[in-house]
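Below is one structure, written out as structure tokens; comments come after it.
Left out: one protein chain. Kept in place: all the others.
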Amino acid sequence: MLRSHRRLLSAGAASLLVLGIAACGGTTKDSADNSGAAAQTGASADPNAKLKEGLKIAFLPKQLNNPYTDVEVGGGKVAAGELKGEYKLVGPNDASASSQVSYINTLIQQQQDVIGIAANDPNAVCPSLNQARQAGIKIVAFDSDASKDCRDVFINQATTQGIGESLVKMASELAGGSGEIAILSATPNATNQNAWIEVMKTELAKPENAKLKLVKTAYGNDDDQKSFQEAQGLLQSYPNLKVIVSPTTVGIAAASRYVSSSNYKGKVAITGLGLPNQMREYVKDGTVKKFALWNPADIGYLAAYAGAALASGQISGQQGEKFKAGKLGEYTVGAAGEIVLGPPTEFTAENIDQFNF
Amino acid sequence: MSDLARGGKQKDNAVLEVRRRLATWDSIIVLLTVFVLVVASFSVTNFGTSRNFTFMILDLLPIVLVALPMTFIIVTGEIDLSVASTLGLASSIMGYLWNQGLSIESIIPICVVVGAVLGAINGFLVTGLGLPSLAVTIGTLALYRGLAFVVLGDGAVADFPFTYTGWVTGTIGDGPVPNVLVLILVLAAIFGVILHATPFGRSLFAIGANAQAAHFSGIRVARTKFWLYVVSGAVAGLVGVLWTLRYSSARADNGAGLELAVVAAVLLGGVSIFGGKGSLPGVLAGVVLLAALQNALRLQDVSGQALNIVTGALLVLSVLLPNIATSIRTTWQRRKLRRAATV
Amino acid sequence: MTATPGPSRPGPAKLEVRDVTKSFGAVAAVQGVSFPLYAGEAHALVGENGAGKSTIVKMLAGVHRPDTGTLAVDGAEVEFAGPADAKAAGIAVIYQEPTLFPDLSVAENIAMGNQPLTRLRQIDRKAMHANAARLFTRLGVHIDPDRPARGLSIADQQLVEIAKALSSEARVLIMDEPTAALSGVEVDRLFAVTRALRDEGAAIMFISHRFEEITALCQRVTIMRDGRHVCTEPVADLSVDDMIRRMVGRDLSALFPKQDTEIGETVLEVEGLGREGVFRDVSFTVRAGEIVALAGLVGAGRSEVMQAVFGVDRYDTGSVRFLGKPLKAGSPRAAMAAGMALVPEDRRQQGLVMDLSIERNVTLPRSRALARLGLLFGAAERREATSWTSQLQTKLGRLSDPVGTLSGGNQQKVVLAKWLATDPKLLIVDEPTRGIDVGTKAEVHRLMSSLAARGLAVVMVSSELPEVLGMADRIIVLREGHVAARLTRAEATEENVMYAAMGQQVTT
């Protein structure tokens, strides 16, 4: 009885192996031809083309239930209104790499004109994004980039260099120029956090920051509870810690909340990138002296305008192309299709009440 | 009895037989699935397109493959909740080995074997030590997922060769039929034949309905269950490979939560959670029904949140409705008996 | 022993069964049965296995609800929605199979539902323990009230059950074969306690297969046959023979035909078989054409021995040889391949897969042989099933119906068909006629006899003495896991089998 079953099973297994091996003999990481579906480039742009109306602009953020995301796409909604386009927001409940793919597929089916995406994994979304581009949809990555060869432009909130430098500057000021600092980041493979941390490390290696010591980089996975507990862990493990730098809105809020309710309050400074509305309480109660952020609504706003410019043929994603983005003024496409929003704003007890997002 | 009368009676029997067959949950689910597909094709814009068909097949690929051995396991009255974690660990190992410079042709069989070994651990704990499969596989669910993170951390390995990633996401001759559909059909046919037309398949139902009687009939209950877990693990390992290739991304969290979708689909397909009952066509219909509902609702811009409610409700209803039907039938029979007695 | 005379005129019935009917699927377990139980009286309920006694018990206990008919307590009609209601009405039941909570302590098992409480409504553990200890003293047994029920011997479990029933101070005490696993001393103690209860005004319903117990304890007896009420009369008015005749409904001798056959070569040799705590040093041989009966009390280890021989259970010592070759231990598959078949004791749990169809059940052990190229097609199974069910004259609707829809007798025929289809050289039948109607019983006996005549070796485990005496060429009596006596057909009488089984000397 079992024997016949095994026979069938092994036959099945063998045929699978054949399927696998027949394709080619011995593909390794080094020999891999990794071109993917070649992205179509070289489309010609007409800088004077009129912006089309009635464009279907869809936003696909990392996940839906995130206040930062809400503010970002909120800006996109405003822009879509100004452009007389159709705005749509879809997204997964969790920030997992694969869950975005189904949504991209749905958007392809719905024949959107522009997809604005904050990629959870730069590569996992790539095949689907390329299918979308083959279907004539323009892809604008924002916040967190997708692979260069599967999107048209990327809206960068600030230059990586600029953010890294300003994070180190704030940390140094708060630490008084010397002492232990730690980083509480999002996930270990978060594209932009990692880039910023790299810059921070280079900055810290410079002689003027020699007395600042980065003791650990912890990861709160952009999960409130996890970040909260990681902050606890940092303070337990490093009693002499002077500053926690958290380049993510979830992390900085969680760390601030923990410190404000513990006896570390006043001894440890928190800084990083945060939303004024979430941080107001901790700035007012003195836990947080200063933190920074660009205006997230502007990212979505700019993404929508960039998408409209792409769909109308004003730009094609080539370096040097220019387009107007409503109230934000004129932008130029940089190297590798990057469009930089501008420098971040620093928030302190003095100015925080002027901001509402 | 005259020939005529016999013919009439046979016809009656045939009608009864057809009605009885149609009244089983798995045929209801098949009909329901066809109904949903037809209605959605006509009423949901873009549902009936060939491209959407391709997407749907790709979306249901991991669920349907894992559901095949899961059906066997649930038919024998056990469960394997660790499949999604096995998938994740296989994916992690795939990424790790790829970074180590191994060729993809050797990685794929390794991942399948790793899956089989993980399944064998489940099988040993359940059959060798006699532990309850629910508790064991909740434990290995956490363990395997944890190991997946240990192997690859939170990072992702992405640069898999296009020859393979393209095959998984591609279609036959760039037509509407996805390559993986062939794989699904072949495996489903193999599992279907084994379950419904081999002595081994017969023994699975006997084990699930009454393990003791199966043992008394010379069926090697423990050994059979052990091998089912091995197969379940191996398939989960294979799906880990396919998942990784489909998303060009080996990650430790790949497939998290998939076990719930698989169990939901299997139960929805009419397999009894107590074992002993179920059919593979029913399960396939269950998988397609869930995938089609999700796809159609998403195209209608119904949020993923509402999909959760639908999935959960379907899962409960798939067991609840047959129960209600049975109890209505018994009450009715009792009434009839009482009436007959009082007359 | 003599019957203790009870009060002459018992007054109104404490509990009354009025024209009650109960069916399970197609099987009518009880049909139109009525009888009263009086306070201060012990009432015996007798009948063959499957006569419907346990169904009556379960209706009185509130487990089953009668399809038609009613129950009355103190003259008022009652409807029990569940066992809680029956309990509230003062009915305590000792079931045939113990129903203890293995994880809880013995004292808790006894007190469950009416534990003594402290002022804060907490459980008074000291009182609970003392209560259990007091009951055990009354029953004269030594069981630690604080040990968990898990691991108690069958006899001890039965004693805890009895203590449980006593503790509830019930007005009606129903005992379904409480003595089956007890030793003589324990039975005497139980009877003493029961008599005391009876004399305090409780109504007792007593079910037993041992007539001497009935005459010793009961004043009145109700006899059932095939789910129907035969009669209710004072015990003193009936002789044991009368009772048996009314239970069986015909003369015993006609029931059990064993044709004389030529005894062939040795088929099975069991040598020094033992399993820790279950049986020890069991040896016997069975030859072709012979029917060997394993007799003994419930729990004597008869089924366990045969299950170890067939390989569904393990054995620790000894050996089994089949047709001269050693048989692999612990492998039913090897036993089947060698030509052995086992029709097990418990049809519902061991013999059949109730939810599967009749044809699947019949062909289950043979499915590998029926497969072509590893594949099974319905037609081959259906042919096989049709052939065997019709040979055994099984009454069924469709072969695709679940086997659970058949009556007990027809189910038993399906089990027999299932194993005869494997063309065995040795057929082990364990309680082959338990719970089946008289007509089918005779058919089964005729079948066994003709199989033996065709040269099959048969081992029959049976608790029914007449069956053992009528069918067997040789009788092996087991007591407490070892062979207590070996008797030929000529030597065997009801008395010497029974005495050997109970470990007493013949003192007539």
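Which chain is which? They are A, B and C, in the order written, and residues in each are numbered from 1.
By our rule, contacts are C-beta pairs under 8 Å (C-beta built on N, C-alpha and C of every residue); 3 or more make two chains touch, one makes a residue touch a chain.
Simple rule for what comes next: contacts and distances are computed from a predicted model.
Asks: Missing chain, UniProt name, options "MrpA C-terminal/MbhD domain-containing protein", "Nitric oxide reductase subunit B", "NADH-quinone oxidoreductase subunit M" or "Autoinducer 2 import system permease protein LsrC": which is it?
Replies: Its UniProt record gives the name "Autoinducer 2 import system permease protein LsrC".
Asks: List the neighbours, among the chains on screen, of the chain that has been left out.
Replies: In the entire complex, chains touched by the missing one are A, B, C.
Asks: Check each of C:Arg147, C:Arg314 or C:Arg454 against the chain that is not shown and name the one that touches it.
Replies: Residue touching the chain left out of view: C:Arg147.
Asks: Determine which one of B:Ser106, B:Thr163 or B:Thr311 touches the chain that has been left out.
Replies: Per the contact definition at the top, the residue touching the missing chain is B:Thr311.
Asks: Among A:Gln225, A:Gln319 or A:Thr348, which one touches the chain that has been omitted from the display?
Replies: A:Gln225
Asks: Name every residue on chain C in touch with the hidden partner chain.
Replies: 61-63, 82-88, 93, 95, 99-104, 108, 112-113, 115, 117, 121-123, 142-144, 146-148, 150-153, 156, 277
Asks: In the complete complex, which positions of chain B touch the hidden chain?
Replies: Against the left-out chain, chain B lists 79, 125, 129-132, 134-136, 138-147, 149-150, 153-154, 252, 260, 263-264, 267, 273-274, 303-316, 319-320, 323-324, 327.
Asks: List the chain A residues touching the unshown chain?
Replies: Counting only chain A, the missing chain is touched by 64-67, 69-70, 93-94, 216, 219, 224-225, 228-230, 232-233, 235-237, 239, 253-254, 257, 261-264, 277-278, 280-281.
We adopt the following convention: only the chains that are shown with their structure count from here on.
Asks: Which chain pair has the highest count of C-beta pairs that touch?
Replies: Per chain pair, the contact count peaks at A-B.
Asks: Could you list the positions in chain A whose residues touch two or more of the other chains?
Replies: 1, 4-5, 8, in rising order.
Asks: Going through chain C residue by residue, note those that touch at least 2 other chains and give them in order.
Replies: Answer for chain C, listing residues that touch two or more other chains: 367-368, 371, 374-375.
Asks: Considering the complex alone, what residue numbers of chain B touch chain A?
Replies: Interface residues on chain B, with respect to chain A: 45-47, 49, 51-52, 55, 58-59, 98-99, 101-106, 108-109, 112, 153-156, 158-167, 169, 183, 186-187, 190, 193-194, 198-200, 203, 220, 223-224, 227, 231, 234, 238, 243, 246-249, 251, 253-256, 295, 298-299, 301, 304-305.
Asks: Can you check the complex and tell me which residues of chain B touch chain C?
Replies: Residues in contact with chain C: 13, 193, 197-199, 201-203, 205-206, 209-210, 212-220, 276-277, 334, 337-338, 341-342.
Asks: Show me the residue ranges of chain A that touch chain B in the complex, using the header's touch definition.
Replies: These residues of chain A touch chain B: 1-2, 4-5, 8-9, 12-13, 15-17, 19-21, 23-30, 32-37, 88, 90, 92-93, 96-98, 101-103, 105-106, 108-111, 121-124, 126-127, 187-189, 219, 221.
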